[in-house]
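Here's the structure, in structure tokens; my notes come after.
All protein chains but one are shown at their positions in the complex.
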Amino acid sequence: MTQQLAVAVLGANGRMGAEAVKAVEAAADMKLVAALGRADSLDQLASSGTRYVVDLTVPESTEANVRFAVEHGMHAVVGTTGWDASRLATLEALLAAKPETGVLIAPNFALGSVLASALAAKASKYFESVEIVELHHPDKVDAPSGTAVRTAQLIAAERAAADVPPSPDATTSERAGARGCDVDGIRVHSVRLRGLVAHQEVLLGGPGEQLTFRHDSFDRASFMPGVLLGLRNVAAHPGLTVGLDGYLDLGF
Amino acid sequence: MTQQLAVAVLGANGRMGAEAVKAVEAAADMKLVAALGRADSLDQLASSGTRYVVDLTVPESTEANVRFAVEHGMHAVVGTTGWDASRLATLEALLAAKPETGVLIAPNFALGSVLASALAAKASKYFESVEIVELHHPDKVDAPSGTAVRTAQLIAAERAAADVPPSPDATTSERAGARGCDVDGIRVHSVRLRGLVAHQEVLLGGPGEQLTFRHDSFDRASFMPGVLLGLRNVAAHPGLTVGLDGYLDLGF
Amino acid sequence: MTQQLAVAVLGANGRMGAEAVKAVEAAADMKLVAALGRADSLDQLASSGTRYVVDLTVPESTEANVRFAVEHGMHAVVGTTGWDASRLATLEALLAAKPETGVLIAPNFALGSVLASALAAKASKYFESVEIVELHHPDKVDAPSGTAVRTAQLIAAERAAADVPPSPDATTSERAGARGCDVDGIRVHSVRLRGLVAHQEVLLGGPGEQLTFRHDSFDRASFMPGVLLGLRNVAAHPGLTVGLDGYLDLGF
Partner (left out) sequence: MTQQLAVAVLGANGRMGAEAVKAVEAAADMKLVAALGRADSLDQLASSGTRYVVDLTVPESTEANVRFAVEHGMHAVVGTTGWDASRLATLEALLAAKPETGVLIAPNFALGSVLASALAAKASKYFESVEIVELHHPDKVDAPSGTAVRTAQLIAAERAAADVPPSPDATTSERAGARGCDVDGIRVHSVRLRGLVAHQEVLLGGPGEQLTFRHDSFDRASFMPGVLLGLRNVAAHPGLTVGLDGYLDLGF
């Protein structure tokens, strides 16, 4: 029999953390050994036999959490934001001393979203035109979404590497804002609509044809397959990995 | 046997006119009695027994064409642009003296497009949020499209009449243009993509649900059912009608 | 000051009923005066001053609930299924003796869904082709959905009344089931996909153009605006109304 992964969830009282607790408990190949909230001591990780940590806390505590995990030889899967270049460099130095320990820092755990961005970027160099439309609930404060910005950057980099010229655009008369915003030369449009959750379309166009990648996130549950996939693969990827796509078998 | 409608096409050498010639010839209940180009004299209308005129010419000649038709008691279906308020007033005065003659001036003959705008406007008052995304080929010079502007105006009027508050929007941090342009309080986004022709989505959102009206124009052929519907109904609508929706049996 | 509507919810412990309790409590123009479960006596309706009843119970009890309401001069908004022709006839006879009391029986409270079906049917007579694609979660046991069947029947009736011929179809070689099922001459396709809730597309096609009506139900919350709209309008519609579209101001 395969041994179950001994998993602890940090931030277990948050909305994402609570989902993760349920997902780990429901996974046949995992065992939840600890579920810690803000007030709990990290020492419980060691005493509970934790081998894998899921960090879904806040930017203020994630760095200390991951440091503790790495120092104790526990693998970590991290969904918390706030990992800037300086923090990542410190973490890499720490990991250099623990060559068998893996850390995954993933700004986005929705498999479909990560796949859509990666595949659309890969395909984008075969098309004259590319634009992005992202659609969210109207309580969102930033436009465009962080995911749309990262998708546009990925696409721009892929097209630049293949020497694809900018998307054609004959617009000479524009009502301000009609053509969206510009992210690294890619036009991005942000729709805000009651009832929506989080949705994104990448539109690629060439003579006589269109290729569209659409991702719909209906529910926080959509992040859990990505968290579980991270847990199942982190031990096989020692060192630091940024982005869930590093674990996807897409061949590139 | 029902008598065939005796139809003349003006602007028969243009792209739209050539389509109209084919459509009239293919219609069992119509007979093409004249097809005039720029150089031809309008006198051929009278000599050919024309009872119905389709004007698909240019803004410079459409007014004289329609005047000639009305003065000779011919009904007219007009797709040419350039009919401002002053021209329309002159035409109405002319029609007052010809109480049995009908003129239809239609900025858009695509039935699906006209229906989508009219029905979306009607439905929009039942939803918290509304936005428009229009998508066209990248050789288009204006953004947003005229159709999108008219659709937004229709929606804004319908919502104002029903005292619907503005669509909610919590955006506080926006990259310039991300949220589209504003037409009478409705956000409109313009996508330009090689391969596309003319497409429009009206997105309505309420708690937990979305209603979308999408129209795709793949081909100029899409205008011909509207032209034929205009010809079949213009005699039954004496006086001036602006907009094909005046002939549609939608009950409103 | 306008007086608040005194509303009772029957079936308050069910999933839909619990949503209705929240929605009524949140509505400024309504007051929740009773919330009854299976074990509670209907006499509480009279003692609580109920003027409006929302019935979201089960087919076994809905008829008795509505009879009690009508006999006490309370208006009723009913979302429970099980109202066959015989029950409806009995209810109409009962209402004949209460000319000021209104009852709405609505198989579907999602405004967007009701609107999409009604408007698509209205528009369908202007197009050569029509098909329906409905998409639901994979735990649904029937295919196609009841909503898709009703939509197809509405469309078929509208097209028959306008003498529209059947949608063209040159298929001579079909893998069994590829072309969907046939509902009154309309092709309906049922997709079942993990992650989805309840979605439907009506596709209309003519030469060179397509008009699509898409409705997405993401959440049971989508039914509540329809329940509230029913409550606000039922008193103004004495007698029996079947279908929420009877209360919508679409002009037809």
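Each chain gets a letter, A, B and C, in the order it is written, and its residues are counted from 1.
One rule holds for everything that comes next: contacts are C-beta pairs under 8 Å (C-beta built on N, C-alpha and C of every residue); 3 or more make two chains touch, one makes a residue touch a chain.
Keep in mind it's a predicted model, so treat the numbers as computed, not measured.
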Given C:19, C:55 or C:209, the one touching the chain that is not displayed: C:209
Option from C:39, C:93, C:170 or C:236 whose C-beta touches the chain left out: C:170
Sole contact to the chain not displayed, among B:195, B:208 or B:226: B:195
Subunit C residues touching the omitted chain (full complex): 127-131, 133, 135, 138-144, 167-183, 187-196, 203-210
Residues in subunit A touching the chain absent from view: 110-113, 115-116, 119, 122-123, 126-127, 204, 206-225, 229, 248, 250-252
Missing-partner contacts on subunit B, residue numbers: 195-197, 216, 218-219, 222
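What we mean here is this: only the chains that are shown with their structure count from here on.
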Centre-of-Cα separation between subunit B and subunit A, whole angstrom: 46
Centre-to-centre distance between subunit C and subunit B (centres being mean Cα positions), rounded to whole Å: 34
Distance from subunit C to subunit A - Cα centre to Cα centre, in angstrom: 39
Set of subunit A residues in contact with two or more other chains: 195-196
